[in-house]
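Take a look at the following structure, please.
Missing here is one protein chain; the remaining ones are kept as they sit in the complex.
Chains: A and B, in written order; residue numbering restarts at 1 for each.
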Amino acid sequence: MEDRKLLDIKNLSVVYNTEDETVYAVDGLDISLNRGETLGLVGETGAGKTTTALSIMRLLPQGIGKVTSGSITLDGKDIMKASERDIRAIRGNVVFMIFQDPMTSLNPVMTVGNQILEVLRIHNPKMTKEDLDRSVDDMMNMVGIPVSRKYEYPHEFSGGMKQRIVIAIALVCEPKLILADEPTTALDVTIQAQMLALIHDLQMRLNTAMILITHDLGIIAQNCEKVAVMYAGEIVELGQIERIFNGELKHPYTRGLFASIPKLDSKVKRLEMIEGLMPDPTIQVEGCRFAERCKFAIEACKDAPCLNEVESDHLIRCHLYDKSDGGRQ
Amino acid sequence: MILRRLGQSIVVLFLVTLIVFLLMQLVPGDPILNYLGPTATKEQIQYYTQLYGYNQPVIVQYFKWIAGLFHGQMGHSVTYNIEVSNVIFSRLGTTLMIVIPAFVIAVIFGILFGIIAALNRGNAIDTTISVIANAGMAMPLFWIGIIAILFFGLVLRILPVQGYVSPSEGIGNWLRHLVMPVGILALGPIAQFARQTRSSMLEVVRQDYVRTAEAKGVDRSVIIVRHELRNALIPIITVMGVQLGSMIGGTVLIESIFNIDGLGNLMITAIKSKDYMVVENGVFLIACAVAVCNLLVDILYGVIDPRIRSAR
Partner (left out) sequence: MQENVKPSNKTGEAKRRARFIRVFFGRKAVVVCLAILIAILIAAIIAPYICLYKPNKQDLSSALLSFSAKHLLGTDSMGRDVLTRIIYGARISYSVGFVAVLFSGIIGMFLGAVAGIVGGVADSVIMRIMDAMLSIPMIIMALFLGSIFGKGLFNVIMAVGISMIPSYARVTRGQVLTLNGLDYVTAGTICGAGKLQNAISHIIPNCLSPVIILMTMNLGTAILNEAALSYLGMGINPPTASWGGMVSDGYSYLSMNPIIAIAPGVAILIVVLCFNIVGDALRDALDPKLRGALK
């Protein structure tokens, strides 16, 4: 078994070119993932998480979304340079993306059985009809949807069940990587746990890697091994989950995120918050992007900081941890 | 439920008869006088008025008509001096021969052009189709007819400028007479369908489920047909219903220009000559046709969109 990384993103930069303006969505992103690993991608709306995921599948809005630099290598293939045909072969088969809103992710005029069948058939043209049907049935059982409902339409299912159908579509071809973009945000809290457990279970069975995009730190804690914190198109912190959650070293933004979680065991009159808003994505910021909201900003923050390895497997993009500066906590 | 819609349609049709009847009563002039002319004597007027029942109270006239309808009798035409149903149905075939092919052509070509425009969004092909469609909707029907007559009939001399010929007198001749009326009647609807199809397709393309299909690795052409088109058809069907109604109105103009002896031309003559029975029954028949079309459109909705099927 090769010791090759499953996913290797180097220096990815993505812009959106609309009629009025250019939005710098992602800037110089580096992410890598091994087989079977789960990476949590955390950050506010607009940080660039979804854009990153769409880029991996080359699903950026045509004509508007553009990768301006960097490379993405998935399972040994160069995504940027791949032909249309190769990309289509990869989509659904090697990588799939679960979108945020299950209510609108399914085609309203196709039966759910057929929608699961569709992805299977495309990537397995030689499979017989019986085998195809059997695989679809097996998958439906695995996600907990009665096979008898195969011929029903999406509108006849609840939100939670719709998401299960999407998960079935996602995993029926046993892909190597799943990109889950806030898969539980649109669901009831009680269903959320079920859904995540289901995804986790299937992931274990099929040894599928996952990038779990969310703004909920609790979900990250329960499901991921590695975490990447994104802010304004950059990764500001990256590391093993224990380090980031339990450790003392944190990026000021991350610190702010953790501080704003309401805690049951402390009495506070107001929740802590991070003052200010993310910078305007149409403007390319000089220096540290978080500086204007940062409690610990220093003179050096005028220049853009790099990712510094503060301990093993833990990177933080902040001048406070810049060893060449003498470093300060 | 379909039954409920059927019930509603019947109520509407009754209202139509009421409206038409009342409106006809408001039209100034006396049908008998019109028919007999200015030289009529008092006795003649009295005789005919009584013969055709125009001297009875209005309510009685109305109910006699409705009762007759149930038996398939439409009353007497003053202008043509025969049973109205003869007058109407002899011309119905001609009109249908024009409307139905025009509709089919409009649907096929309109949707086709709409898809092409949507797929080529933003570039020259799309702009051309959109501009032509917009222009097509703005052109007065009678004017295009006249231009066509001028061009194909008088200048190029390849098509006949008037009249209708039944297929029994030779298929070639029959078709030649049909080309212009059918083609021109179809032009406006083609433009409407193209516009609606284009905007429906563009709406659908932005939907999440299309993105899901792309994420699955589905081929582009398959996505267009299986995912986009089927969902885009739903509002297009609404347009179909509307267009059919307006095309029936369009035949009136077409028949007038090309001097075709169909239902539309009949309506014009009958209204002008105050032939009560012909007008009332003619309009009623047209309204029935429209009601049937609307019912079919509703059924079609159910076939294409499973969500509507369930709601029933």
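What we mean here is this: a residue touches a chain if its C-beta (ideal position, glycine included) is under 8 Å from a C-beta of that chain, and two chains touch if they have at least 3 such contacts.
The model shown is predicted, which means the values in this text are computed figures rather than measured ones.
Displayed chains that the missing chain touches over the full complex: B (touch as defined at the top). The residue from B:I129, B:I190 or B:V252 that touches the chain not shown here is B:V252. Set against the missing chain, the residues B:D30, B:E83, B:D126 or B:E203 yield one that touches it, B:E203. Among B:N86, B:N134 or B:N173, only B:N134 touches the chain that is left out of the view.
In the full complex, chain B makes contact with the omitted chain through residues 8, 11-13, 15-16, 18-20, 23, 26-28, 134-135, 137-144, 146-147, 149-150, 154, 196, 199, 203, 235, 238-239, 242, 245-246, 248-250, 252-253, 256-257, 267-268, 271-272, 274, 279, 283, 286-287, 290-291.
Heads up, the rule we're going with is that only the chains that are shown with their structure count from here on.
Centroids built from CA atoms put chain B at 55 Å from chain A.
In the complex of the two chains, the chain A residues touching chain B come out as 57, 59, 87-93, 96-97, 99, 101, 104-110, 118-119, 122-123, 153, 155-156, 166, 169.
Put simply, chain B touches chain A in their complex at residues 207-209, 211-219, 226-227, 230-231, 304-307, 310.
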